[in-house]
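Have a look at this one before I ask anything.
As you look at this complex, bear in mind that one protein chain is not there, while each of the others sits in place.
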Amino acid sequence: MAEHETTAVALELRDAVRQFLDKHATDDDQARRFDSADPADSADLVQGLADLGAFAVCAPESADGLGLGPAALVPLFTLFGERLVTGPVLEQCLLPGLLLEQLPDGLDPRAGALLRDAVVGERRVALADGGASLEWRDLLQGLETGPSGIEGTVGMARSAGEADVLVLVADGPEPAVALVEAPAPGLRVDPIEIQPNGSRFAAVTVAPGTTLLPLAEGEAARRLIVRIRAWTRLLLAAELAGLARRAVDDAVAYVKVRKQFGKPVGTFQAVKHIAATATARTVVAENVCRAAAEDAAGLPLEEFSAAAMAAKAYCSEFGPSVCEDAIQLHGGIGFTKELPLHRYYMRSLALRSWYGDETELSEALGRALLAAGGTRP
Amino acid sequence: MAEHETTAVALELRDAVRQFLDKHATDDDQARRFDSADPADSADLVQGLADLGAFAVCAPESADGLGLGPAALVPLFTLFGERLVTGPVLEQCLLPGLLLEQLPDGLDPRAGALLRDAVVGERRVALADGGASLEWRDLLQGLETGPSGIEGTVGMARSAGEADVLVLVADGPEPAVALVEAPAPGLRVDPIEIQPNGSRFAAVTVAPGTTLLPLAEGEAARRLIVRIRAWTRLLLAAELAGLARRAVDDAVAYVKVRKQFGKPVGTFQAVKHIAATATARTVVAENVCRAAAEDAAGLPLEEFSAAAMAAKAYCSEFGPSVCEDAIQLHGGIGFTKELPLHRYYMRSLALRSWYGDETELSEALGRALLAAGGTRP
Amino acid sequence: MSNSVHSPDLGEYRERARDWLRRATIPTVPLDLDGRFRVLRDWQRTLHEAGWVGITWSRDAGGQALSPWHQLAFSEELTRAGAPQPIGLIGLDVVGPSIDKFGTDQQRRTLLPRLLSGADIWCQGFSEPDAGSDLASLSTRAVPDGDDFVVDGQKVWTSWAPYAQWCALLVRTGDTGSRHRGISYLLVDMSSPGISVRPLVQMTGDTEFGEVFFDSVRVPRANLVGEVDGGWPIAQDTLSTERGWYTLRRQIEFSVGVQDAAAELCGHYEQAGASPSARVAAGLGRAAVAARALEAQTRRTIDRLVTSPGPNPMDSVDKLTVNELEQRIFASLVDLVGPGRTTTTAVRGLDTSRWTKEHYYSRAASIYGGTSQIQRTIIAERMLGLPRG
Partner (left out) sequence: MSNSVHSPDLGEYRERARDWLRRATIPTVPLDLDGRFRVLRDWQRTLHEAGWVGITWSRDAGGQALSPWHQLAFSEELTRAGAPQPIGLIGLDVVGPSIDKFGTDQQRRTLLPRLLSGADIWCQGFSEPDAGSDLASLSTRAVPDGDDFVVDGQKVWTSWAPYAQWCALLVRTGDTGSRHRGISYLLVDMSSPGISVRPLVQMTGDTEFGEVFFDSVRVPRANLVGEVDGGWPIAQDTLSTERGWYTLRRQIEFSVGVQDAAAELCGHYEQAGASPSARVAAGLGRAAVAARALEAQTRRTIDRLVTSPGPNPMDSVDKLTVNELEQRIFASLVDLVGPGRTTTTAVRGLDTSRWTKEHYYSRAASIYGGTSQIQRTIIAERMLGLPRG
C-alpha cells in the first residue's frame, strides 16, 4: 500500500476499535475485567478486537494481515491505554504479525499456520522471555539453548496461562526463538497468584526435549529478540501514555465542576499548576511514542531499540506520576473505587516495570550510548 | 560541666559568634571571600573565630578547650551556613578537639602540642581522607599503610593548601591515623584550580618515609576514622541546613515585597506553595541534624555513623533543592550576582557531594542496615 | 530516643511495657472487616484493663495521667512487638479529649469510660461531599425541635462508620452563610433511627471509610458539646492534637516498616548467599533516610504537645512532611519488588502484598486529613506571613 493508504486504513481501524470499545469496554466492563483472574472475563473483548482486525495490523498481507507494520499499533495502544483495554492484547497484536513479517522465508509450515491462526484471533499467543526485566532477572530467570533446544524457566510470562502458542526467547550465548504449542509434554505453565493489574501471569518451564517449532537462531535470533523487545517496549509506552491521557483528562474535567471554598477547585492556582504539569508530561509521553514510531522504518535496529527504550523510560516515569497527580486533583474520591481512576494508576504501575522501568532503562541506554562511542544510539 | 552549664556556654558562644559575624561577615565580605582562591582573604575571619573560641568547642578542658563535645558544633555550623562562613573552618573546629578528646593517653607529645596550638587558632588543620566520596573514589584516591607508614595520594583535600598540620587517614586493610606537619620532606601539597564554592582544595601526596606523628592504628584507628567521618558529615549537613534556611528566608522576604500583576508575588498560591514546601524541608533539615546531635552521646558508634549519614543524605538532597526553590521565587534577579543567593546555592552544591551525596549515602546506609540484619543502624 | 524538653527517664516504663507485651497474647488481625473490628476492639479492652489506654488522659477521666513521652514510648513498644494499635483512636485522640475539655459532667461520666475501654467506638462526622478541604462550608443541618435537634445531611470519609456506636458530628446551626460561626458539635448515637451508612471501597480494597446519611435524625439537646454555634473551636482544638498523635504513630509504623523490609531482604540474601545490588541497597537506604528524618521531626512535635498544645502552623509542617516522606518511604520499598508487584509472590524476601498495599495507601497521605495543598497554604499564610489572596 502507498503511505497515504496505510494511514487511511490505520485511522479507519482505530475509529472502528474506538466505536467497539464505546459499546463493549465501558468503565463497568473494564472494572469487571480488570480485577479478574479469569481469562473468560475478557474473552468477548479479545474476540471483538480479533473480528475488527486488530491482530492483523502488522501481519503481512500475504498472511491475511493488513500489512500496516507495527508502527500502526502505536496509536492503537495509546487508545487501549485510554480505555483500559488489558489482557493478552499486546502479545496478540504484535507477535504473530511481527514474526510472520520478519520470518517469511523457510518458516516452519506448522509455525506459519499457528501464527496465521493467531492473526485472525483463532489462537492466543504469549511471550516467554526472561528479558522482561534486567534488574529483576533473578525473578524472571530465562530460557537458553540446551543440547536439545530451548529449555529453562521464565518466572513471569504475561498471559501465558491462556495461550495456545508460546513464543520462546532464549537469550543466552546461543540465542534462539521458537514456538511451542500448549499444552505439550515437557511444557509447564503454572499460573501465578496476581494482584489486580489488568494482566495475568504464569511461570513457564520448558523441559529438555519439548517439541518446539524453531523460528530463528544465531544472529538472526539475536536481532529478532532485540526487535521483539523494542516493539514491546514501545507499545507498553504507548499504553502508558494513553493511561496518563485518560487520567489527566478525567482530573481536568473533575476540577472544573468540583467546588470548594465556593468555587471550582480548578480556579486555584495550585490545582491549575498540577494539571498543567501533568498535561505537559502527557503530551510529551504521547509525542515520544509517536516519534519512535515515525522513526521505526528509517532507523538501524540498535538505534530503534534505543528510541523504544527512551520512550518506555519516559512513559514509565511519567505515566504513573501523571496518574498520581490526577488522584491528588480528585481529592479523597480519587483514591476510592467509586471512580475508574485508581485502575489507571494500578495499571500504569504494573506496566512501569514490565520490560524495564525508567531506572534500568536509563542505565541500559547509557551503556548502549557508551558502547557506541557517544554517537547514537 | 553539668548539662545546663554546657548548654549555656554553647549558647553564649553562638551569640558571640553571631555578633562577630554581623560585623565581619557581611554579604559583601562574604562575596569577596567566596570567590577567592587566596586564603589571605579569609584569614581575618578565621582569626576572629579563633579568638572567640570556636576552635576550642569540642576540645577537652585539659587542652584549653571548652569541653562542650562536638555536638555543640552542630548549631554553630547551622549558623555558619546561614552566614556563608566558609574556608578551613570545619576541619579546624572539629579535628583538633575531637582528636585530643579521643586520644588523651599516650598521645605523641609533638602531636599533642600541634593540636593544642590548633585549638587556640595558632595552627591551621586540614584532613587528607580518600573517603570523602565513595562513588568518586577514583578521583579521591586515598592513603594506606605501607611498610614505613602511611603513604599515597588524596586527590582532593579541602583546605590542605593552607594547613600547617594535616590529619592523614589511611583506610585500607591496615587502618591508621597520623599527623604530618607541612611543609615536610616527602609531603607534596598541590593546590587544585577551583571553581568558586567557598573552599579551596589541594592534592596531597605522602611519600614513603615522610616524617609522621602516628595517632592511632588498627581497630582504634578504624573507629577513629568512622568517628571523624560521621562528625564531618553531620557538620556538613548542619551547614547545608543553614544555607537552606538563609535561602528560604531571603526568598520569603522577597516575595512579600516584590510585586507583579499589581500585588506581592507572595499572594499567588503557586508561590506560596513553593515557599511552604521549601520551608518544611528546611525545618526537617534543621531537625534531622539536631536529632543526630542529641543522640550522639547515647548511641553506639556505628549507629551514630548511620544517623550522621542519614542527616547528610537528607541535607544533601534538600539543601540544594531549597536553594533552587529560592532562586525560582526570586525570578531573574535570583540568578544574578546582584544578590548573595547564588552563593548559597553554589555552596550547597559543593557540600552536597563532599562526604557523600544522597545517592551514595543511601546506598551506604542500606548496606549498613542489611549488614546489621535489618535492625539499627 | 533522647529529647530536648526534659523528657523523663522512660527506661522503667518501657521495660514494664515490653514485659507486659511479651506475656500478652498479641492478636492476629483478620483481613475481613467484621473480624478485624471485633479483634481490634477486644484488643483495646485488653490494653485498657492493663492500663495502656488513655495514657496521657487525666485520672479523673479514666486515664493514666502520664506524659506524651510515655504514650509515645508505649506506642513504640506496641509497634515493635508487632501488635496493633487500639481501634478507638478517633475516640482516644479527638473526640474523647474534646468531651473531657468542653463536655458536660454528664457526658464525661457516661461516655468516657466506655470510650476508653472500647465498649463504644466513635466515628467522626466532619467532612461532607461538598465540604472537604473547606470544612467551614459544611451544610448538614441541625434544627432545634423541643428537647432535640433534628439532623439532616450527609457526611463522608467517616471511618468505621458501619461499626461505630457514637459519632462526633459537626452540624450547621447558623445561617447558610455563617461558615465557622454557625457550626455546633453534637454527639450522636449511631443506632438512632434515620442514620444509614454506605461504605466507600478504597484502592487498597479497604472499606473502613464510609458515607453516613442523616434523615431527620433526632439528637437530644443534652448531647450538644459547648454552646450552640460554638462547635468550630472545639473541633479545631483537638484536630491539632490529633494531627500530632497521628504524626507520631505513623512515624513509628514507618520506622518499623523499614526495619521489617530490611529484615526480609537480609533473610533472602543470607539464604541465597548473594549480595544486594546497588539499587536495592540505595532503595532501602532512601527509605531509611526518610524514616529517620521523620523521627527527627516528630521529636519537635512531642515538644510542642508538651509545651504549647493547641493549633500551630508547625502542625502543617509536620503533616506535609509526613505526606512527603510516607510516599517516599513506600515508593522506595515497593520499587524493590520490581515487576513482581503484579503478583503476591515474595521478591527477594519482600512481602509483595504488604509493600504494594502500603504504597497504594501512601498515595492517600497527601489527601486525607487535609491535602498537602491545604497544608502549604496554612504554612505560607500563618507561618511565613505571606499575604492572603
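Couple of notes before you dig in:
As written, the chains take the letters A, B and C, and residue 1 is the first residue of each chain.
Rule of thumb we're sticking to: a residue touches a chain if its C-beta (ideal position, glycine included) is under 8 Å from a C-beta of that chain, and two chains touch if they have at least 3 such contacts.
Just so we're clear, the structure is a prediction, and the values are computed from it rather than from any experiment.
Of the listed residues B:Thr7, B:Ser36, B:Gln102 or B:Ser353, the one in contact with the hidden chain in the full complex is B:Ser353.
Remark: the omitted chain is touched by one listed residue; of A:Gly53, A:Pro175, A:Gly266 or A:Gly334 this is A:Gly266.
Per the touch definition above, the residue from A:Val9, A:Ala184, A:Ala220 or A:Leu369 contacting the chain not shown is A:Leu369.
From the options A:Thr210, A:Thr232, A:Thr336 or A:Thr359, the residue with contact to the chain not on display is A:Thr359. Residue positions on chain C in contact with the hidden chain: 278-279, 389, in rising order. One chain is missing from the display, and on chain A it is touched by residues 252, 255-256, 263-264, 266-267, 269, 271-273, 275-277, 279-280, 283-284, 287-288, 290-292, 294-295, 298, 306-307, 310-311, 313-314, 358-359, 361-367, 369-370, 373-376.
Against the chain not displayed here, chain B makes contact via residues 132-133, 135-136, 138-140, 156, 192-195, 197, 199, 201, 259-262, 268, 270-271, 324, 327-328, 331-332, 334-338, 342, 345-346, 349-350, 353-354, 357, 359.
The rule we apply is simple: only the chains that are shown with their structure count from here on.
Averaged C-alpha coordinates put the centre of chain A at 40 Å from the centre of chain C. Centre-to-centre, using mean CA coordinates, chain A is 50 Å away from chain B.
Each of residues 373, 376-377 in chain C touches at least two other chains. The set of chain A residues that touch two or more partner chains comprises 268, 270.
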